[in-house]
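The complex is shown incomplete by one protein chain, all other protein chains being positioned as in the whole.
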Amino acid sequence: MAITAIKPQKENEQARKPLARADTQFNIVARRFRRHRLAMVSLLVLGVILVASILAKQISPFERDYLNVESAAKFLPPLSRSPETGAMHWLGTNQIGQDLFTRLVYAARISLTTAMLATTLSTLVGTILGTLAGYFRGILDSVIQRVIDFFSNLPQLPILLILTAVLVTDPRLIPIPTFVIKFLQAIMLFDQEREARVVAALILILTLLGWTGVARLMRGQVLQVRERDFVEGARALGANSLAIITRHIVPNAFPPVIVAFTLGLAASLTAETGLSFLGVGIQNPVPTWGICWPLPRAICSSGRICH
Amino acid sequence: MSSTNGRARDAKSDLMLEIKGLKTQFYTEDGVIKAVDGVDLYVKRGETLGIVGESGCGKSVTSLSVMRLVSAPGKITEGKIIFDGTDLLKIPEKEMTKIRGNRISMIFQQPTTCLNPVFKIGDQISEVLNIHQSLGKEAGQKRAIELLRMVGIPSPEKRAQAYPHEISGGQAQRVMIAMALACAPELLIADEPTTALDVTIQAQILDLMRGLKEKTGTAIMLITHDLGVVAEMADRVVVMYAGQIVEEADVRTLFAHPLHPYTKGLLGSIPVLGVVRDRLDVIPGFVPNLLNPPPGCRFEPRCEICVGAARERCQVENPPLREVEPGHWARTWLYD
Partner (left out) sequence: MVNFLIRRFVAMIVMFLVITFVAYNVLSLAPGGPLQELMQQQQNSANRLDPFALERVMQRYEFDIDLIPRYTRWLVGQPDGPLNLFGQEMFGATQVGCLRKGETIFKYPDGRVVVSDCEVPVYLNDLKGRAVSKGILALDFGTSQGVLRGRPVSEVLNSRIGLTLLLQGISSLLALAIAVPLGIYTAVKQYSKLDYATTTVAFLGSSLPSLFWGLMGLLVFAVLFKQWGLPYFPAGTFVSNTPQTVPLIGVIEPESFADRAWHLILPILILTFVSLSGWIRYIRASVLEVLKQDYVRTARAKGLTERAVILKHAVRNALIPFITLVVTILPGLVAGAIITETIFSLPGVGNLLVAAIYGSDYNVAMAVLLLSVVLTLIAYVLADILYTVADPRIRLR
């Protein structure tokens, strides 16, 4: 290849131009997302719910526990006025004259926060135990694996039902530090400490039964990542286990856990609303998405699903 | 289009496959990718045609187009694929299934993933015989063992009962070859058949293919990015770049006397035994984005040879594929 011309600088720049224009990761993701109609709709709905729950106190026309058992105030249809105060019941009232809109908005706040905290905790526990099992292997791994096997072989809903029935009805059975209770009271706008205790107990139970999925995922990830060259490199440079785990392993093993977190959020929400609906989780007068349903008279008079 | 006729004229009678003006495009979210953009080529009976190029140049898509196996979002938009006198793009799918695996077979790059993990090897081979020759279970099994023996698999009776995960990559490629040759096809398309294999196994597989070709007279369309493989196997070579053919010649001519700057670059990037060089030449830059290829010569942005006034022409006008020397075609303005 004797013919070697002077490198035409200009042309080379031109050649790279289409590549330079190439999208950043963020742009690609953003564009794909915008084009995904379902995702956009979901985002919008989620946004509305989030804003409403943050502004629960401000936008609700009634007190959270307001009720009016006079028959003129019960089962009102949407957009009717309160016979007592004249304020608007946007979504009507339920069997004990509570304002459904107020309940719905507070319920959003309580249910979402509960799910969020339960999922965050279980992801945290799962990540830590999964990482330890995957990184250190040996006996620790075997023990953690057995525990994971144990929990994942449980029939989830019956166990949840029994645990919550026992522990939530008497929250004193689990000692919970006062600052946690204060925190929950503040974030969920609870007046009473007892309400916060019930939620705290429920969060702990959901965590206890929810961490195994993340732990298993994380363990698998860590087992892969720890064999990669950069981990070997870090080890060769004399980094200790803690540094390797926090700097190299966890960041590289973590992405699938984020997906698991979002799925876990849905699972926690479903579990909490289900339990509350069955009457063993969070209970009236605290509203959650399990017990704020606008059930008409026809249903309330027959079954016992009206709370 | 006239160029194809010219190139093929002398060989018209014994043409096995002729591709005319083939265009295959992929309709992605980001736009239309012209993966194959007007390819003309032919394969004579019993001949081995090598198709060379970097990954992404359209050589695999060309071969899948011949099989009509380009899957969504890809689509063949233009051109003719004439196989033994019939245009494959005009016949119904049902007719096409009678040709696939029977008269045209194909082997692929990753032999281990190309075999279905849940079926026994013998059954996967006899399936071809069952489709095309209506061979029953027992007869198919017997023939499958013969084929396994033919491709040099030790104790074929036992191996026929094995599952794909129980054999090595080299053996898997032998199985693929046995499967491809089961119905004695007239054309075998081999898409990077040795790329995923160890070097020693590569040589064995190439030997096997050459031996079988001599025995059966099957024409081979060999797709590879490995010029060594081409030199060893091919009679004639087509060089592809960015969805188009840039050079075509018989194998000796091409290696001795490449015309296109891209081919020159490719040949410069391989080490030659006995020649001491400071460093191997590298073609600068990247394969152009086929979403909107350069308006002129596709190789122009990376070209280090073309200079001066000629270069300006390169930037605006894509050169046609022309017969620069007898039997030696190139897509370049260099020899004007």
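By written order: A and B. Residues from 1 in each chain.
Here is the rule we use: a residue touches a chain if its C-beta (ideal position, glycine included) is under 8 Å from a C-beta of that chain, and two chains touch if they have at least 3 such contacts.
Quantities reported herein were computed from a predicted structural model and do not represent experimental measurements.
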item: Omitted-chain contact residue, chosen from B:91, B:131 or B:203; value: B:131
item: Residue of A:63, A:84, A:170 or A:232 touching the missing chain in the full complex; value: A:170
item: Identified contact with the non-displayed chain, of A:49, A:67, A:88 or A:159; value: A:159
item: Listed residues B:117, B:308 or B:326, member touching the removed chain; value: B:117
item: Hidden-chain contact residue, picked from the options B:69, B:184, B:291 or B:307; value: B:69
item: Missing-partner contacts on chain A, residue numbers; value: 38, 149-150, 153-155, 157-159, 161-163, 165-166, 169-170, 173, 266, 270, 273-274, 277-280, 290, 293, 295-296, 298-299, 302-305
item: Chain B residues that touch the omitted chain in the full complex; value: 67, 69, 72, 93-94, 97-102, 105-106, 108, 110, 113-118, 127-128, 131-132, 163, 165, 176, 179
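The rule is short, and it goes like this: only the chains that are shown with their structure count from here on.
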item: Whole-Å gap between the CA centroids of chain A and chain B; value: 52
